[in-house]
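Every protein chain but one is kept in place in this view of the complex.
Moving on to chain A:
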Amino acid sequence: MATLNLMVLVCLAYVALLFIVAFAADRLAATGRSTWLRSPLVYTLSLSIYCTAWTFYGAVGYAARSGLEYVTIYLGPTLVMVGWWWGLRKLVRVGRSQRVTSIADLISSRYGKSNLLAICVTVLAVVGITPYIALQLQSITLSFSIFFEEAPVGAYSDASVVFWVAAGLAVFAILFGTRNLDANERHHGVVTAIALEAVVKLIALLAVGIFVVWGLSGGVSETMARIDASPIGEWKVNGSRWATITFLAVAAFVCLPRMFQVMVVENDDERHLRTAAWAFPTYLLLISLFVVPIAVVGLEVMPEGSNPDMFVLTVPLSQGRETLAMLSFLGGFSSATSMVIVAAMALSTMVSNHLVMPIWLSSQSDRASVSGDVRHVILLARRVSIAVIMALGYFYFRLSGGGAALASIGLISFAGIAQILPALVGGLFWRGATRSGALAGLTVGFALWLYTLLLPGLGGGLMPDWVLSDGPFGIGWLRPQALFGIQGLDPIVHAVMWSMLLNTAAFCAASLLSFPSPLERLQGAQFVNVFDHSAGPRGWTGSVAQSEDLMIMSQRILGAREAQDLFQSEAALQGGRGHLPEPTPLFLERLERELSGSVGAAAAHAMIGQIVGGSSVSVEDLLAVADESAQLMEYSSQLEVKSGELARTAKQLREANEKLTQISLQKDAFLGQISHELRTPMTSIRAFSEILRDNDGLNTQDKVRYATIIHDEALRLTRLLDDLLDLSVLENGQVSLNMRDGILAEVLDRAVASALAGAEASLAVRRRRISETVQVRSDLDRLAQVFINLIANAQKYCDAPNPELTISVHDVGGQAVVDFIDNGSGIPAEVQSTVFEKFFRVNAEKAGGAGLGLAISREIMLRLGGDIVYLPGQSGGAFRVTLPLAGQMAAQ
């Protein structure tokens, strides 16, 4: 009989071996020369954590109690591996392309990155797996007790051993499970260690089996005979239980966090699945091969009442084969430890990522962007989570007191984890599955599992007996183990049937009734059509070339300055030399956040995916997202158009109003001017005509003088009316022009003579006749009118002592240019721009007219195809008239 010390020594040595293997594997992986570490064999062996102490010890017990039903536990994974190999490949592809870290992350990611869902899955997993961890601890205790004290099972309660085992496993998981925060979250050390443990437990079980068959029974045929004689050999198949447990095994194999960890997260190469598809069923076949012989022989050789769960240990021990028993013990120990380590790692990832980090981030929203800080916190959160999970398992073990049949806890745990299946499978194959559906299904399934299986199954007063027998509040059809009046079913079958049925129904109904968000649609498409999108398994390793693409895209969306600032600050944060940052996940996340501020989350995600993830998003997906945003965009653009129209209308109205006001002011001013111009001569006429009428005694000289005033003012009125009419006709374009060819000199002759006629002609007009012999095409009378006006103005306003007007003619660019420059003081600069306006007069005292002359002149010149402008900077008043030549210079 082995001593406790020896046992502990063996255990410690074994654990030390595991440490060394794990450490060496990590070192090897770090050097990059670890091809065999990434072999399909290691991957297949790592999958064997499916076989825990429950299967190692429990399968024999199961067979001893229920016959061949234990086969279902192996049947499930085999069916999945062989029959659903392509489904697993999809799961692995999705998991890798989405860089998921756990099953909770996968579900959350699929349904629009909902952390609520992740929390649900995490809580479900922790509640479901903690008893399972306790079960492993219990199995270690039991196996210890078998060895050095053949005491009745359950009486042994040396919890300190379990405590140290749990602590040791926690240290192992922390050391090798949280060494670093790889982007791909792979832990070569741990995987290699559990592969080693897989080999140990297989060899152990095979060794015991060989010993039983050939050592105890005396050969294969003898054993077969014994089996035939035993009740185990009878082919009693309870259809519903078989189907249910096979289904649970299938679900557990796919959904268990630890299975997900080794199968998806730790997967190095998708092609490994191809090997595992035959290798893992083979492993299962080998490990289950001797279960029945051991059970049958155990039942024969062991005394009545022995715990069949421990036959693997007790049968060799009873035959004095301590070394074999020790090997068997190590096999069981391996089964338990590998499961606990991986489960703790997987759960801690979920707990820290979905429970601890969100809370920490929300409380540290400002400092969250500092990368080093976050890494430190994540690692700490994982380590603490591992410790806490391990402690939960330990306390659960202490509180439950052990004793319950191992298999029942395993199945309860499986049934809980199976609640994830609808959301997982639906998420992989049904694009219509939504977050609401997943949430509804998970909640319903979780609640029913708690109510119908976990609480009644745990005992310990968690659910009062009267609830079980009479239902809550005496409602019979709500009895946990006979829901809706369906009685007589096996509790497991009952619970799994109802929970899965209602889970799936709720999942489908809520999915159909709810509308997925754009991100959900996008993620849904990426999950369901993962093979269309990704050419092969690839990491999110970026290159500088991608950074350039990202930069170009960001500039388009954020604007050049903003994008450059963002990229430069990121590059500085990363400590790089260039101005472009490495496309690390952290940077990509920040960029996605920045972009989503501009184009929405789904589009930003898709855009970055396009560049970094290659063609991870199809046109179809983008269209689906675009469809949806297009509706919103259309609506908002309609609004925009409408408000734009309103703004434009308002602006037009405002402008029209201003124009009207201005026109009204101009009109008032114009009417005021005309009124003034008309009333002023009329005032004189009226006043003097009344004077003439009322004063008989006026002398003849005065009478003549007053009559002359009346006459002059009447002429002034007539001139004014003529000018107004002329201007009106010109402005309305109703004027008829008599265009003909003529010599400029003749027009000027006529104008000078006319302007100076009758006046006390003090103005000297200087001309250079030789330059004036150009032929122009014009209305010569209208042209003369303009010249007369200019000469008359010079005569009126030139203030020089000896007024002089110089008229000079040039040919500039095919046009005749006629300048009228006098030697007076000219027109003040501040009014030069207004000389052509109606009623403009430089000096009212001298003005004979109404100030319409230049306005009319300009209208005429514009009609004649020329122009008239004031020439600033000359010695005196200076006007320039341009007009078209008659095609050629006249011969001199």
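Here, a contact is a pair of C-beta atoms (placed from the backbone, for glycine too) under 8 Å apart; a residue touches a chain by one contact, two chains touch by 3 or more; residues count from 1.
The definition used in the following text is that contacts and distances are computed from a predicted model.
Engineer: Out of "(2Fe-2S)-binding protein", "Ni,Fe-hydrogenase I large subunit", "Response regulator" or "5-oxoprolinase subunit PxpB", which one is the UniProt protein name for the chain not included here?
Structural biologist: "Response regulator"
Engineer: Out of A:10, A:687, A:743 or A:800, point to the residue that touches the absent chain in the complete complex.
Structural biologist: Answer from the full complex: A:687 touches the omitted chain.
Engineer: Among A:27, A:376, A:676 or A:810, which one is in touch with the chain left out?
Structural biologist: Missing-chain contact among the listed residues: A:676.
Engineer: Given the full complex, what residues of chain A touch the hidden partner chain?
Structural biologist: Spelled out for chain A, the touching residues are 668, 671-673, 675-680, 682-688, 690-691, 694, 709, 712-713, 843-845.
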